[in-house]
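To start, the structure under review is shown below, and the notes come after it.
Apart from one protein chain that is not included, each protein chain of the complex appears where it belongs.
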Amino acid sequence: MITLFDKPDNVWELIANGLPWTLTLAASSLAIGFVLAVGLALLRLSPITPLRWAAWSYVYFFRSTPLLVQIFLIYYGLGQFEAVQKSVFWPLLREAHWCAILALTLNTTAYTSEIIRGGLQAVPWGQVEAAKACGMSVLMRFRRVVFPQAIRQALPGYGNEIVLMVKSTSLASTITLLEMTLIARKETSATFTIEPLFVAAVFYLAINFLATRGVMALEYKLSPDLRDAKRSLPLPDQEPVAR
Amino acid sequence: MNTFLKTITAAALTLAVTGPAAAADWGKGSTVRIATEGAYAPWNYTDSSGKLVGFELDLAADLCARMEVECEVIQQAWEGIIPALQAGKYDAIMAGMSITEKRMEVITFSRSYAATPAVFVVKSDGPLADFKADVDAVTMEELTAGETAAIEAVKAAFAGKTVGVQIATTHENFLNEVLAGDVTVKTYDTQENLDLDLQAGRVDAALAAMSYWKPLLESDNGKGLEMAGPGFTGGPFGNGVGAGIRKEDQALADMFTAAIDAAIADGTVSKLAIEHFGFDASAKN
Partner (left out) sequence: MSEALALLAWGDGGWGDEMVFGAFVTLQVATLAFVLGIVFGAGGAAIKLSKVPGVPLIGDLYTTLIRGVPDLITIYIIFFGGGQAAMAVARVFGYTGYIESDPLTTGVIALGIISGAYSTEVIRGAVLAVPKGQIEAAKAAGMSTLTRFHRILIPQVARYALPGLGNVWQLTLKDTSLISVVGLVEIMRQAFVASGSTKEPFTFFVTAAVLYLALTSLSNKVFDKAEIWANRGVRRV
């Protein structure tokens, strides 16, 4: 996909070669992770105890261990077994980028499910009762009343998660994926200057700036009732999320 | 922004590099801090008791005794080993580091204590298993017709394959310079991670020093692996392995050179090389 051989003279162009992989990793893991996270959040709130417990354990494991450990477990750990190498999953697991997407997805699913769970729990119970009284089915209540409000509620937290995932893609550099960080590291060790690392940092800042602006615009659009005439855009939530 | 960053980086670097030289006085009994990676058996590695051992650890002990200095060995990740030397975290590098022109631009070296060709290793049941070249050794300077043919044979056989290499090594430079465009290069933080991927079949071949491969291939960990093609020396591979030292500390480099001369002359280096590598990888004069 990307070649380093036709080496551009300009370090900016060089680092930009890794941009497609950085964006692919972040976008695909966030997209798949979001869908899985909605399911996981519902399991966390399920009345069936084993399901609730399983979901809790999943979230606990992925939030309590470093992403780097998770990436290495999947890439080097699973790759060690001949059974895995002979399995149908090997064509995927042998590729660094699929391992990276898998690890990032599993990780963001755990964090996002907590954000969505918070959003779901913030929906006033009275509204659900009112919807019931109107004769709405479970599915319709979820689709029309609970989910839209939960998402709006969860949006600031999710904005943080997007930034964290963009940053996390840099860990794929430890499993040979030529995204921006690895290109910068290679160039740094070849030229003995840290300029390439600074250039990569600027790229990440730019992506994160655009992403947070996007989330803020979406938040504005989804909150017509909360708009303050004096303030054009709501400020993003500044709560840190542990990773 | 570009220029701004350049200026800041350059300012920081120039200040650091052009500041008054801080060459210490390496007299009798002074302490020399030597960095090694600890993940490049049998040159330097960590045993299960957490101790740093290997050819270079034994050699360092011998050289320090000859130089009449106290030595302290520091473990340092390979990728930052030159910047950290310049930053003064330690005074010398003994980590299987080849003496290359590129590295000579930023640091200096003692004379070489070992020389070992680079060679590809492949899986015995992999796609490159039967690859052979007509010559055993290629010196990457003033190529003979046979050597040129051997390189072309490598290019043809490896076309479209994936080759793994450790980041920031002469082997990586070689792949980028010589096999550019023909193969996909995968770079690893450590040689040991590359070995794991070679065994797992994620790379078709790996390029590293013969002295690293030989003991590995003879051990349990090297089962199912074999060398392929000629051994490469010279050119991008540099002129043997030496101790890397800050340019300001030429005096220390000279002390290392004298000690290495003596250790080569009395056979100590050969003895240690045979003990650790299974063959005499000591540098010849």
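Each chain gets a letter, A and B, in the order it is written, and its residues are counted from 1.
The working rule: contacts are C-beta pairs under 8 Å (C-beta built on N, C-alpha and C of every residue); 3 or more make two chains touch, one makes a residue touch a chain.
None of these values were measured; they are calculated from a predicted model.
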| item | value |
| --- | --- |
| Among B:Gln75, B:Ser124 or B:Gln250, residue touching the chain not depicted | B:Gln75 |
| Residue touching the undisplayed chain, where the options are B:Thr100, B:Thr190 or B:Ser270 | B:Thr190 |
| Sites on chain A contacted by the missing partner chain, in the whole complex | 61, 63-70, 72-73, 76-81, 163, 167-171, 173-174, 181, 184-185, 188, 194, 197-198, 200-201, 204-205, 208-209, 238-243 |
| Chain B residues that touch the omitted chain in the full complex | 9, 11-13, 15-17, 19-20, 22, 38-39, 41, 45-50, 74-77, 79-80, 83-84, 86-89, 189-190, 192-193, 195-196, 199, 221 |
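In this section, only the chains that are shown with their structure count from here on.
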| item | value |
| --- | --- |
| Of all residues in chain B, those that touch chain A in their complex | 1-2, 5-6, 9, 13, 79, 82-83, 102, 105-106, 164, 167-168, 172-173, 176, 180-181, 185-189, 193, 196-197, 199-202 |
| Chain B partner contacts - residues on chain A that touch it in the complex | 3-5, 12, 76, 79-80, 85, 94, 96, 174, 176, 182, 185-186, 189-190, 192-195, 198-199, 202 |
